[in-house]
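All protein chains but one are shown in place.
Here is chain A:
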Amino acid sequence: MIKIENLSKHYYTEQGNIEAINELNLEVSDGEIFGIIGPSGAGKSTLIRMLNLLEDPTAGSIMVNDVNLTDLSSLNLRQARQKIGMIFQHFNLLSSRTVLKNVSFPLEIAGVSKKKRIKKAKELIDLVGLADRADHYPAQLSGGQKQRVGIARALANDPDLLLSDEATSSLDPESTKSILDLLAKIREELNLTIILITHEMGVIKDICDRVAVIEEGRIIEQGSVLDIFARPKTALTKKFISAVIDYNLPPRIVKYVKAKRPGELVRITFVGEKTHKPYISDLVKHYSVDANILYGNIDEIQGVPFGTLILDLEGDLENVEQSISYLQSEGLNVEVLNDV
């Protein structure tokens, strides 16, 4: 388990004191894929680089498997780092080494014998699907392939924890998808804990179990990915979600709604099996309101259906209110949209 307590990082510059991370607390359980999302400059890169002490914290503690990294001597820290893999946005492979030699590099550092190094490196190259590229140099590989090498290299010393610093941010959508699938696969196979930072909500949606939204060095919202998608609280989170799930009204409908001055406009978000129940026809049958579906969208977050529906409810004010409370009592997330 990873436990971060009161973590702070301040930079002292001529322009003054910059607080990159501010008394941040975080817990990540074993085997979890935990995503940290934030806009650029939010401090997420500083945060992940402190998790293996590439960046020294100003204050606070970082407990990885009950060891406080900040207490370690430099020798012990180097040993602890061997059990924390890291992958990077720009891959950071050694250009002078082949794929095989790059993957065996961390084993060389750990002092593993040559025979064992080659055996282990070959296994990992197989795992990431690059068996036919073992003798190539990084310059001969595509971005996605380079990141596969990066992942194989990060796994060389059988780490418990993998840190991913914007690992898919410089990849095209197709490579991003395949790298995320690979991360999900190695988590299953190796029972690894993964902490990743990203500025793309798509990454969070595709593979994370839990997510923390970070802004100006503080966590402003965190929870399971489904909960955050279903009930985002802050404007920033909503903005990130709207980049991958479009739950805002298209302009054409906004125009129509404004012209017509309808009854009550509501946005319903529903998760899981609730997507299968016929709520709309229930409304119409039991509360004598007309439900006009203006906009709808069903997506999937890690296999769980997730939908948004924007309804125009017309009828007596009382009936409309009753129908809204009916939907809420069924556990749906209902939001009345006063301003479109």
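In this section, a residue touches a chain if its C-beta (ideal position, glycine included) is under 8 Å from a C-beta of that chain, and two chains touch if they have at least 3 such contacts; residues count from 1.
Operating definition for what follows: contacts and distances are computed from a predicted model.
Here one chain is missing from view; checked against "ABC transporter permease", "5-oxoprolinase", "Cytochrome c oxidase subunit 1" or "Acetone carboxylase subunit gamma", UniProt names that protein "ABC transporter permease". When you scan A:Asn17, A:Ser40, A:Ser95 or A:Ser329 for touch with the missing chain, the hit is A:Ser95.
When the whole complex is considered, the residue among A:Glu23, A:Glu108 or A:Glu123 that touches the unshown chain is A:Glu108. When the omitted chain is restored, the residue from A:Arg81, A:Arg117, A:Arg210 or A:Arg267 that touches it is A:Arg81.
Within the entire complex, the positions of chain A that touch the omitted partner chain are 52, 54, 77-82, 84, 86, 88, 90, 92-97, 105-106, 108-110, 137-139, 153, 157, 163.
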